[in-house]
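Notes follow the structure.
Removed from the display is one protein chain of the complex; every other protein chain stays in position.
== chain A ==
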């Protein structure tokens, strides 16, 4: 089941990435080796402090996909309230209990992009940056993110 579905996803992804504007910030999404390990690259949205950065996301697809969600992780460092700065682990409900088989690798990637612009500081993995956001210090929040983006995410891919 998983192979057939992944095959179909693979075919539609290339088309969707080149054809539509919807996925303009997804640079690439393709399998590395077999169909069960993928690598995606996203670009920071232009109206955000993540602008100009690019991040690599390592995707591991379980054998019982799409019943179980894929595992996604940032490879290069990203400073964001819901991403673990050290490990790159992402705290996103659809990657855990809110996952349904109707999500695809591509839609999950765009969900991660939405998370970049729309952080959820109440369930943080990076407490320091969350505190900045919660206290309302947007200037410091944006500044710190810009700093880390330039340090770790320029020419990173």
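The criterion applied here is as follows: a contact is a pair of C-beta atoms (placed from the backbone, for glycine too) under 8 Å apart; a residue touches a chain by one contact, two chains touch by 3 or more; residues count from 1.
Definition applied: contacts and distances are computed from a predicted model.
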Choices "RBR-type E3 ubiquitin transferase", "Zinc finger protein 511", "UBC core domain-containing protein" or "MMS19 nucleotide excision repair protein" - which one is the UniProt name of the chain not shown: "RBR-type E3 ubiquitin transferase"
Given A:20, A:47, A:86 or A:100, the one touching the chain that is not displayed: A:100
Touch residues of chain A, complete complex, unshown partner: 1, 4-5, 7-8, 66-67, 97, 100-102
